[in-house]
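What you see is the complex with one protein chain gone and the rest in place.
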Amino acid sequence: MLQKLIFPLLLPLILFAKESCIDCHQEQSAKCEKSVHYTLSNAINLTRKTWGITDSNVTLQSIPLPKTKIEKPADLVDDFLRRKCLKCHPFNRSSGERGMKRGIGCLSCHTPHQPEGSCQRSSKITMKKCLSCHNKGFVGGDYQGLFPKDHHRSYRAPLSQDGHFPSQKYGIDHHTLISDIHYQKGLKCVDCHKAEEMRGDAKASCTGCHAAPSPTNHPDYHTKLTCTSCHASWNYTAYELSVFRDDTPDYAKWKDLTLQEDGYLTNFLNKALKAKKPPKPRMPDWIERKQAEGIWYSGYRYKRWEHFVLANYDDGRIGIIRPLFQYRISYRDRNGTMILDDVRTIDGKPIEAWIPHAPHTITKKAKSCESCHANPLIMQPYSGENEVLKLQVPQNMIGASPLSSEQIKRMGSVKYKRVRGKMLLRP
Amino acid sequence: MARWVSWLTLALFVVSLFSGLVVMFAYHPSTAYESIQRLTYLTPYGAFFRQLHYFSSEFLMGMLIIHITIELMKKSIAMRTAAWVYGVVGALSVVLLMFSGFILKADQSANAAAQVAFTLMGETPLLSTLKALIQDTVSFYHKFFIWHIVLLPLLLGYGIYRHIKFLSPKLPYTIIATALSILVLLLIPMPADIIPNEAVKHLQGPWFFWGAENLLQMELGSWMVTLIMTIPFVLLALIILSARKTLLKFALVLWTLLYTAVSLAWWL
Partner (left out) sequence: MNRKWLLALLSLAALGVILLGITWRAAKPMPHITQPDQCMQCHSDMSDIDHAHPTEIFGCAKCHGGNAFATDKTNAHKGIVRNPSRLEHAVIFCSECHSDIIKRISNSLMQSESGILNVLAYQWGESRELNSTIGIDELKQEFNSSSLAQNHFAKACAACHINQDETVFDNPETTRGGGCSDCHRTSKTKGTQHATYTTRIPSSNCLKCHNRSNRIGLSYQGIFESEGYGTPYKEGNFSNQLADGRSYYALPADIHHAEGGMDCIDCHTEKGVMGDGKKHHHMEEAEDIKCQDCHTPKFAPANSLAVTLTDLNEKMSEPKTIGFTSKMNSPLYHLRPEHNGTTLYRKRDGKALSVTAMSNQPYHSDAIHQRLDCSACHASWAPSCYGCHEVYFENGKQFDWIQKKVTKGEWQEYRSFLRFESPSLGIGYNKKIMPFAPGCQVIGTLFKDKKVEKFHAMAMAGWDPHTTQKKSRTCVECHFNPATLGLGRGNLNIHEGNITFAPFFQSAQSGMPFDYPIDAFVSVEGKQFQSTSRKEARSFNKGELRRIVEAYRCILCHDSYSDPIYRDFNHSKVQFEKEETSCFKN
């Protein structure tokens, strides 16, 4: 649509130099345009598929305009993406949160330099640039050990020594958990995630720097496991994301929930709750760059850092998966009619996607064997099928499938007990 | 002068006596409070006779004070010593009748008043030995009842007889006394009983003993207060015996003024 025409035109307009990056960096630009950072096709299509558009294959540039007549989640997903998720793209400078400002286009990651080739600044990409999108619950925040707190006003603690409430970064305040060992050693994002990956050629892998794991610590029965399965210490998992688009001006009930990890929403609610006359509910479409009707609210059921679920990746490895997300969708139109009221299934299947996930919380020492072998939660976290949270196997894995009963049985096999027993008995 | 005052006083005593006879039949000293309430609310015309008895007695007290004042204002006392002294005895028995009547209504203030009486008597020398004459271990109001319906009326009757040589009032005055009492009871309500579990900030006794209550609050000591209360009667009796009548009358007036002032000292 319009994006295909405008964005390439925007690029030269934004740079203060007369030339644009493309003039010299044609090859890189061409490759970049196919990369996921440009198209965001993975996140967009994952969400659209989860919401019922099974053959979704669009990009940031080709995502349809939101539908006007809404009957099912599939009609609403584009609006949801444009207004909630896709504020993080290379052509949006900011969405109101501290720490989430970036340049436009190439500058969203790279730093400009004089055309003659002398670098005014290092062209190395700083962590700040990556973190302007890759923060909170998405991989990036966890690298520094940051875990976003719960939304409710009662979580705005502890106060500082001189009595200040904690400040928000990326739209919410954070707990600090143990950070990734690579972060502790001073490595930045780009030290592992190199240019080839950004352009869509290769993927970062541990073996890129680390020698093949020693057989003593990494016996043959564990060769299929991803490194993070054992070496990731904690893992951001957020259960049941309820999203609610409200086209009516009903703000009072959100007074204790103004922080929803969405800077625009926080500013809007703070103003709306004080206003004598409640403003119309409007929120920007971050692609079209203009206000659209309705406000998207969101809330989780609960968050954890100590859970993790293992599954068979489609590429044959075994690794961690996590929900991104388990949706419960509501939509109230401007007349107050609930068009969608807490919809959680499409044709009987829950609207959820469990996807492979590599937590960036690596520790040198791996987890104990028991963390997987004696942990029922690795297969079944508490989840709300009924209203009573019970342990159950995740549904709807994308890019993975559940561990088979054979595999689970093997985890408690005599062989395992012998091997582990030896480790425990004779130090 | 004003002979009619003394006649009215006598008539009021008779009205009080007869209305008291009626009320007496309804009164049960062992269940005093209940019997009074039953009389007031549930007995046909019970409230009427109770109020008649109350107002005629209050009138009697008032008239008595006026009668004494008038007699004292006269230059000379045209009465023998004994007759005068019996008059004082009559006055004292009226006060005691009023007090025992107050106690017999058996509400919270009556109970409190009785307790004060026990304490006063108990702490006063001489009188402490007589405490058993009003205090009963089995039925609280029993002895007060006997004093009020038998002993004190008899004493008053004898006192009046020895005071004026006859007992029966003149009919016109009796009619006037009855009529006035009934008129008042139709116009003014009787002070309400303070029922057992009513929360009241301050319980008070009969109006003529407010001064005594306040004196007790001033922590003078029970026997001192008893002494102060007997002063008017002693003075009255002395007036006929002593030559210094003017001085005694002056002392009596002074006592009355002081007692009134203490009675009205609301801050105590």
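Order of writing sets the chain letters: A and B. Residues in each chain are counted from 1.
Criterion: contacts are C-beta pairs under 8 Å (C-beta built on N, C-alpha and C of every residue); 3 or more make two chains touch, one makes a residue touch a chain.
This structure is a prediction, so every number in the text was calculated from the model and none was measured.
> For the chain not shown, which residue from A:145, A:281 or A:294 touches it across the whole complex?
A:145
> If the hidden chain were put back, which of B:73, B:132, B:167 or B:195 would touch it?
Of the candidates B:73, B:132, B:167 or B:195, B:195 is in touch with the missing chain.
> Using the touch definition up top, pick the residue from B:176, B:203 or B:265 that touches the left-out chain.
B:176
> Determine which one of A:203, A:289 or A:417 touches the chain that has been left out.
The one listed residue touching the chain not shown is A:417.
> Of A:244, A:286 or A:313, which one is in contact with the hidden chain?
Here the residue in touch with the unshown chain is A:244.
> In the complete complex, which positions of chain A touch the hidden chain?
145, 149-152, 154-163, 166, 174-178, 233-234, 240, 242, 244, 246, 248, 250, 253, 256-257, 297, 299-303, 305-306, 328, 330, 332, 338, 341-342, 344, 363, 365, 367-368, 370-371, 374, 382, 384, 386-390, 417-418, 420-425, 427
> Hey, which chain B residues sit against the chain that's not shown?
4, 34, 37-38, 40-45, 48, 170-173, 175-176, 178-180, 182-183, 186, 192-193, 195-199
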